[in-house]
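Only a single protein chain was left out; the remaining protein chains are all shown in position.
Chains here go by letter, A, B and C, matching the order in which they are written, and residues are numbered from 1 within each.
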Amino acid sequence: MTLTQFLVLLLPELVLTLVALVVLGLDMLWRNGNGSRHLLPWIALAGTVALLVAAVLIWPLGSTGGAAITFTTGKDFGGDQTPMMVLDPLALFFKLFTAIVLALVLLSSGNYVRAHIRFHGEFYALILFAGLAMTLSAAATNLLMIYLSLEFLSITSYLLTGYLREDERSTEGAVKYFVYGATASAVMLYGFSLLYGATGTLDLASIAAVLTGSVIPVHWLVYPALIMVLVGLGFKIALVPFHQWAPDAYEGAPTPVTAFLSVGPKAAGFAVLMRLLLTALPGFQLDWISVLAGVAIVTMTLGNLVALWQSNVKRLLAYSSIAQAGYMLIGLVALAPEAHSWTTGLNGLLIYLFAYLFTNLGAFAVVIAVENHTGSAQLDAFAGLMRRNSFLAITMFLFLLSLIGIPPTAGFVGKLFVFGAAIQRQMIMLAVVGIVNSVISVYYYYAIMRQMFFGEAPDAPPFDEGPGLRVAVGVAALMVLMIALYAEPFIRLASDSVSLLAASF
Amino acid sequence: MDFLFSFTPLIPLFPLLAFAVIVLFTYRYNRLSSDIAIGSIALSTVLAWAVLLATLLGGEHIQVEGWQLRVPWLPAGTTVLDLGFAVDGFTAAMLFMVPFVCLMIFIYSQGYMKLGQPDQDPRYARFFAYISLFAAGMLGLVVARDLVLLFVSWEIMGLCSYLLIGFWSFRKADDEHHIDEAQVIRARKAALKAFITTRIGDVLLFSGIALLYSYTGTVTLREIFRPETLETLQTISLLGMPAVTVIALLVFGGAVGKSAQFPLHVWLPDAMEGPTPVSALIHAATMVAAGVYLVARMLPLFIAGFEVADAPALHWVAIVGAITALLGATIGLAQDDIKRVLAYSTISQLGYMMMGLGLGSLVAGIFHLLTHAFFKALLFLGAGSVIHGVEHGHHVAAHADHVHTEHFNPNDMKAMGGLRHRMPYTFVAYLAGTLALVGIVPFAGFWSKDEILAEAFHLWRADGALNLPFWVWLAGTLGAFFTALYMGRQLGLVFWGEPRHTAARHAHESPSSMTIPLIVLALFALLFGFVNAPFLGSPLHHFMGGVHEASEVVHAEAVPFNFTVAAISTVLAVAGLLLGWLLYRNYRPGQVEPFQVVLGPVFTLLRNKYYIDELYQQVIIRPVVWLSNFCFNIDDRWIIDPFVDLVGAAGRVASDIVRVLDSVVVDRWFVEGTAQLFNAAGRGLRYSETGRVQNYLLVVAVTILLLLGLYLYF
Amino acid sequence: MNFPFLTLITFIPLLGAVVVALIPGRREREIKLVAVLFSVPSLVLSLIAWLLYAQNAGEIKFLEEATWIPTLNAYYRVGVDGISLPLVFLTTLLTTLSLFYSSYTIKKRVKEFFALFLLLETGMIGVFVALDLVLFYIFWEVGLVPMFLLIGIWGQPQDRPQYSAIKFFLYTLVGSVAMLLAFIAIYMTTGTWNILQIPGLKPLAGNPGLAIAAFWAIFLAFAIKVPSWPFHTWLPDAHTAAPTAGSVVLAGVLLKLGGYGMIRILLPFFPDLFKQFAPWIGVLALISMIYGALVSMAQWDLKRLIAYSSVSHMGFFMLGLVAAAASLEVANPVLTSRAIALNGAVLQMFNHGIITGGLFFLVGVIYERTHTRDLKAFGGLSAKMPVYYGVMLTTALASLGLPGLAGFISEFMVFRGAFALIPTYAIIGVVAIVLGAAYILWKIVQHVFLGEFSEERWQEIFNPAHWHFSLDMARFEVITMAPLLFFMVLVGIYPAPVLNVINAATTALLAML
Partner (left out) sequence: MAIPLSWWLTVAAALFAIGLYGVLSRRNAIGVLLGIELMLNAANINLVAFWRFITPQALTGQVFAIFVIGIAAAEAAAGLAIIISAYRRRRTVVVDELDTMRW
């Protein structure tokens, strides 16, 4: 393919990279005493907007059929065109997704960064790079590319987690995150190698082709490979039993980073998981469905039960996000091949992700606001929030309802779709477990509500959360309601995004 | 003259309006209120008698077919249920008595509640409001065309009895009124007892009506009594019996409650706690009459049952009636409270009426109901007048010598005596009432009671064997003797001998507002019997006997006057009266009662009313209260609240661990067990989060091996 | 009829909530005024709707339809018939009265209270008018949240309000999530959320096991709300803790959501299953009736007592429903009996709303003065507060089903139907009537009003400093009670106006099954 095509198809990623580099550069320039560093977050924000615009610009190219992005190996090596990434609806969806994540995180991190972090520029740049990694991983169709993008995402995440160098929790969280992550990715890599060995190719589509038509008895290799790949992706999504790093990392990381971690890597992981399983391993459906079903149940249950005990809101939300991932997984487990029905499971998964994006980032934005003020993310920091800042309290309440899945909030639509898929596939068990869990979850979400509305904080003055956070929280809250009350466009977006995948399946 | 019938709905309406007006507007103005009440009931009386007149002139077709008015009331599926009013001979006969007696009582009350005197009752106006509603209820019952309206009136009376019996069940703190704490509590208990006890009966009646409505699709009396309807009821089987029997029994249950038949008679004597006019109202004209009236109205149902069932409801009516008659009469022998004696006499007289109906004779029962209404009202008002006088005497005495402050019960007959000189009008009237009750020729009671006994005797002779009618007759005759006995005792204690207490010595005649009604009623007690006197050809029979002809099951022909029966009962009556009078005329306070000498332990038994109250207390009330507490404990202590606490506990788990640990060790096994489930799970799992990354990775490794193992296994 | 009655009725309160939320919190007078004013239009409109409806029988009226989520085939579809209309009116009436009453009694966090209350109204009305399962479910949950906060924030500290609040929340949530699954399952087979169409499509007919599961799932949700024994235990706590207005709406309307759901959804969707399980549900109804009465007889807390009496009275409702469902015959005598039973059930809901709502107001009357609800603390009040005595006595008698007042009509019809269709149950059920008389008169009337009035006891519970209105019922309290009393008497004496509407709808419904 020609360079121009190449550049056009990669436009969003390129834009993002560019902005990230610019931020870095400006940081260098402004390092010494120049007062205009406060512009950096806004530049970064502009970058996310640019990403959004770019994504929208090239939308037509990808929305239909999808366009492969290939790298040409040199002439002496046969010069064959190896497809590395693809610009298809799913990829586009996640570009959009990433843009929103970045925007919300950046909006809500302004004050926090100013208060706690020395190197602003690097921080923002890293976040942008992490976003870049997300878009890449969502688009990758080649094991190599997948590995690269995920590693990219991981390394940036490690660094962001450990960014509070003076805070021992932060560094400790980073170490654990790193050790765990590196190991997990090594395992995944080993899985990739086996998969390659079994099929002789790294391209997902061709893997499927080989496996379906192959005569050589290599299937025995595929299942172990599958398992090992699941370890890597399970780590990214924080599925039980690959979740244990999450609470520590989340608690230790700077709260904006926690917000990002609770959404970004999860989403990327799901994107890759979907693509990998549906494109490369459709033939092994029975295997991975059964495994994932088990994982989903364990994830939901354990996440919720352990969350009951947390007194630190960051950690509590960490476990909650683990449980949420469990619900989303139902969508993948109960995916319905017949794409015509209202819920294909996959679209449920995307809707849920989308709802979760706004809900969770909104919730974390509130946590950041409270932490900025009280300097603590313990439960009692939320006492009497309703009196001190009713806007935050009400929106937080909304987010919590959405996490529980009570209408009229986005979370309800998400649950409606994934549970719907489960029932459609006659996986009543899954649905029931999910329902029971969402009831259990009320207990710990209630703990926060209780503090906000019923708790009394005598000597806590009212406070103002600042413009950035206000916008972030407001937008998130608005979307949470929108997705429930005006669900149509979002449902369609999700359904379109997975249409190709579901069809190829 | 038929246009007069269109006034029928107004008859119950006037008192109802009086009630509304008094409660809403005039309750501050006592005289005005009582005038409104009396005026309204007077109007009703006039209208009622007008309607009676119209019925008399209307002749056969009105008296039997009746006149009626329908209003659509509520839609029921594809049908519409309508209510209405109806008048026939029977109704007309009742209409003669009810409003008139009520009127007398109203007038009397004006004096009794001490209008315009310093110690006038603080809730005077309210009292008249209530009795007006009471009258409205009874009148509504009488003119009701269908069971729903009948039941509505029925329950309104229940309510009024509650309100009036409990009329003195509270008082203002600054209240100079004579009632004391003890009476407040007694009145409260009595009111509740009356309502709940009758309520039991009401519920049975309620069920009966609902059943009738379900099976016949109508609640209109005349439609129910259509032969074909009755046949369907005879054919349907319910609980192993013909439906008609079941329904009849349920209806009778209602009557048992309202008319204080055994075993639901216990509320009536306690109802004495209310002001005396109320007792008169309840015992004579309204409440208790309602039950008898109901059974009489539904007689075709009973008789229809009689044809098909082997254990017909009709027999039960007779049996219960007989038992009640004896029960009341005997207990009456051993009471000291002047009003309680009358109360038990009422119970036993009601028993007579039930006997009459139980023998299938509508007229006998109703005739006794009517006469009884007059003379029993008379007796109660007389007793009231006596009490009033004695109380007054008590006050006088109290003022005379200031040392005199011990508790004094104005109802106690043993504290009276020699009143015939002090209260001549009352005495004469009372005497008339007594003779009527005892059944001495030519007083009203003689004719009516005699008819019942004659009926029984007749039926017995008709088949000869010692059948039910024989026992009924026997019970009735014995009852007559006991009745005479306790009335003799009462006369002796109250009016003869020396005053047994200073109060009696200072007693004096009541105001004219009280004595005039007495005299009027006395006249009725003397003369009213002739409306159905055999030698006049039993006019009442011809007037109302035919109302149930349409049902083709009831045939009312007057039983010929039977000299034997009349002779026996009269002789016994005179004997009893004299005996009682002789024994108690010169009774001295403190000395052992003559009857006790004669009867010994039996007397104690009677004095304690066969211990029935105590029995109920143990067998019914206590268990129910216990049960309710039991359920409450289940709800709140043992099972469900703990379950709820589990929820709460789990909810608190989230918020903070300490409180959770508390709630985990809540000292209830249920929480223990279940809360553990969550908390332990949560806690246990939580500790898998060791904070050591290598443990985490170990988990990963193990997981991989596990999954691989599974793979190899399958 | 293209004037959007129902949309306005439903959403004007929501608008009001927004407006209230925008008023600065310290301007309490304005807030109260605005809140009350915003609740009035719904009341008026619902009354007009009722009057307009009365002429035409049976079918759904004021239907409004708009596509909402096409891919989900979910519509904004609202409409009312004779079953929902009285309940809508009940809701608007009680809400307006509650707001009016609260504008005198609510002192703390005024703004939040009134905003939430209006939001609550929208939720409740929505449930009654929604004809699309998704819409229904959303409204169902919308009502949940404000009530949760009302109980939790404005509850009296000694009643553990937060505990009661979360208990209420969880109970309801458990039911509703189960219901959600069932709805989805139904949608899978019928492909529509349209409450009116689904019965015709015989949902889940092909899959008996799933059908039974769905039936019980939905039943659970509604039974918890009704509440039927043994799902009732959230009720006493919630009622006790809630502020007066909260209890009123809770008893007056929220319980009806469950009952309405049973009639509108459970019965038409699964008539056969309902018939099949009627015996069991009937047993639950009986237990609720008798057990509820017994337990309330054991109470010494006035509010708890009335709360339990609600359990008993809603048991009557369920008995009527069971009777109507116990047979599917549409031949005339049976149909009439069933219709009467169902009429009784619906009317029982309406009456219970009016009566028990009133009772809770009256508890508020005494509580606001004395700050206690302990029956043992009162006595002889009838002399002190004659008007209060009169009103309370009337309401209490209506509650125990005294003929001439509302309660009797519905009880009579319920039992009329029950005796015709399920005699055994009816015979057992009548016990509850006696018990009802017992706890109402023995506990409430006797302990509060009769007996010796003790001045010193009164002195220690009543502090004139905290009460600025007349000792006997103040004017605003009388105004609050007046409409309720009016309906108690009206329905008691001449029920036709209400029953005509109900009867038409129920007959149509039963004939359709």
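Everything below uses one rule, namely that a residue touches a chain if its C-beta (ideal position, glycine included) is under 8 Å from a C-beta of that chain, and two chains touch if they have at least 3 such contacts.
Quantities reported herein were computed from a predicted structural model and do not represent experimental measurements.
J.: Among the chains present, which touch the one that was left out?
T.: A, B
J.: Looking at A:Leu14, A:Leu144, A:Ala209 or A:Ile289, which makes contact with the chain not pictured?
T.: In the full complex, the listed residue that touches the missing chain is A:Leu144.
J.: Sort through A:Leu40, A:Ala99, A:Leu153 or A:Leu202 and give me the one touching the missing partner chain.
T.: From the options A:Leu40, A:Ala99, A:Leu153 or A:Leu202, the contact with the absent chain belongs to A:Leu202.
J.: Out of A:Leu26, A:Ile69, A:Ala133 or A:Ala174, which residue would touch the omitted chain in the full complex?
T.: A:Ala174
J.: Tell me which of A:Leu189, A:Ala205, A:Ile289 or A:Ala457 is the one touching the absent chain.
T.: That would be A:Leu189, which touches the missing chain.
J.: By the contact definition given up top, give the residues of chain B that touch the hidden chain.
T.: Per the touch rule, chain B residues meeting the hidden chain are 686-687, 689-694, 697-698, 701.
J.: Need a quick check: the contact residues on chain A for the chain that isn't drawn.
T.: 73, 77-78, 80, 82, 143-144, 147-148, 151, 155, 158-159, 162, 165-169, 171-176, 178-179, 182-183, 186-187, 189-190, 192-194, 196-197, 200-202, 247-248, 251-252, 306, 309
Note that in this section only the chains that are shown with their structure count from here on.
J.: Taking contacts as defined above, which has more of them, A-C or B-C?
T.: Spelling it out, more C-beta pairs touch across B-C than across the other pair.
J.: Roughly how far is chain A from chain B, going centre to centre by Cα mean, in whole Å?
T.: Chain centres of chain A and chain B, defined by C-alpha means, are spaced 78 Å apart.
J.: Could you give the separation in Å between the centres of chain A and chain C, each centre being the mean of its C-alpha atoms?
T.: The computed centroid separation for chain A versus chain C comes out at 44 Å.
J.: Starting from the mean Cα coordinates of chain B and chain C, work out the distance between those two points in Å.
T.: 36
J.: For chain C, give me the residues that contact two or more of the other chains.
T.: 166, 170
J.: Would you mind listing the residues of chain A that make contact with two or more other chains?
T.: Only 442, 446, 450 qualify.
J.: For the complex, which residues does chain B have touching chain C?
T.: 23, 72-79, 148, 151-152, 154-156, 159, 162, 166, 169-173, 175, 181, 184-185, 188, 192, 195-196, 199-200, 203-204, 206-207, 210-211, 213-215, 217, 238, 624-625, 627-629, 631-632, 635, 640-641, 643-644, 647-648, 651
J.: Chain A touches which residues of chain C in the complex?
T.: Checking each residue of chain C against chain A gives 68-73, 112, 137-138, 141-142, 144-145, 149, 152-153, 161-162, 166, 169-170, 173-174, 177-178, 180-181, 184-185, 187-188, 210, 213.
J.: Please name which positions on chain B make contact with chain A in the complex.
T.: Going by the criterion above, the answer is residues 650-651, 653-657, 678-679, 681-683, 685-686, 688-689, 691, 693-697, 699-700, 703-704, 707-708, 711.
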